[in-house]
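The next block holds one structure in the form of structure tokens; read it before the comments.
One chain of protein is taken out of this complex; the other chains stay put.
Take a look at chain A:
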Amino acid sequence: MRLSTRGPHRRSLAIAACVASAGLVLAGCGSSSDDSDAASSDSSASSGSADFGEISVQFSWIKNAEFAGEFLADDKGYYSDAGFSKVNFLAGPVAQEEIVATGKAEFGLSNAVSTASAIANSGFPLKIVGATYQKNPFSILSLKDKGDIETPQDLCGKKIGVQDPNLSLFKAFLAANDVDESCLTIVPNSFDVSPLEDKKIDGLVAYLTNESLLVKGHGFDTVDLPFADNNLPFVAETVITTDDMIAEHPDEVEAFLKAEVEGWNDACDGEAGYKAGAELAVDTYGKDIDPPLELKKEVEQAQQQCELLVKTPETDENGIFTMSDSMIQDNLTSLKAAGIDISADDLFDTSFIDKVYEDDPSLKG
């Protein structure tokens, strides 16, 4: 037996274990922040002649029609008119708050719950400066001939697929509607819709504008239970940036928001707008996505998000991306239901979007 050689062997094992555990510990810390200072070097000039250089925008999802307005703003040159030499779109889903707060992107698109969590739980220096979606698109998606979940009470006795990142949101939805968590079964699920289509689960936490249309497109009769209409309203596809950016480069924030408004005004400009945004997603920005985007679904998504989420009676009055006081209060109430206590001033900064419309009222369209 060659057991006498086991001494050094054991030592190397100990080192291996040590390195492995160190790796485990550090896996959570992310890589270093490669500052993109170049992007925000020059903001002395006022809009028009400003040069803000190259910036990055972190999306909340893959590059589909959800970002129709951003694609149009880039394609039609609204970003360059605003003074950005180049705008890089970073696909999600990732932890957008972390990307923006660590300086890997100047702006991010997220939602009120996620951003409020980052601020309240870990002191991230971030603010929401504008809201693309006035209502959140979260819903419980079910099939008519299987789960048929039309009211929160219908959830009882059902098997609901929930993605880990959405678990606390789902629980907040239950709490806001007085549904006892123990009356239903939560099943871990990815963003994949096949368990729902295969009838392995009764319902799935989904986006009204995405999975819902996808499943419908596959020929199923679907039922939606939107969070926004059932006691859990909050804004989504919200533009976030850092407190630093707000303090040091206010012109840049305003210029970016202006380009966003212009892009989304075009994206929501009737059939032609929906089609233009969807085509940019399918043919240009999202052409490498696998499985490929389907144009019909993307057009539908572009239309639905504009009609249901981007444009409301309030934005017809004040302009898109704006956040009214009453809406902000509704958001805070929803956040409270989700266990997040935060004040309006710590989460929202409406001054930039207000200024965009003040400087150019014609943008209200």
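Note that contacts are C-beta pairs under 8 Å (C-beta built on N, C-alpha and C of every residue); 3 or more make two chains touch, one makes a residue touch a chain; residues count from 1.
FYI, contacts and distances are computed from a predicted model.
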| What is the protein name, per UniProt, of the chain that does not appear here: "Helicase", "ABC transporter permease subunit", "Cbb3-type cytochrome c oxidase subunit" or "FMN-binding protein"? | "ABC transporter permease subunit"
| said: Please identify which residue in A:85, A:122, A:284 or A:329 touches the non-displayed chain. | reply: A:122
| request: Could you tell me which of A:90, A:186, A:308 or A:363 touches the chain that is not displayed? | output: A:186
| task | Taking the full complex into account, find the residue in A:112, A:246, A:338 or A:353 that is in contact with the omitted chain. | result | A:338
| field | Absent-chain interface as seen on chain A, which is shown | value | 1, 3-4, 6-7, 10, 13-15, 17-22, 24-26, 28-33, 95, 97-98, 101-103, 114, 117-118, 121-125, 164-168, 171, 186-188, 338-340
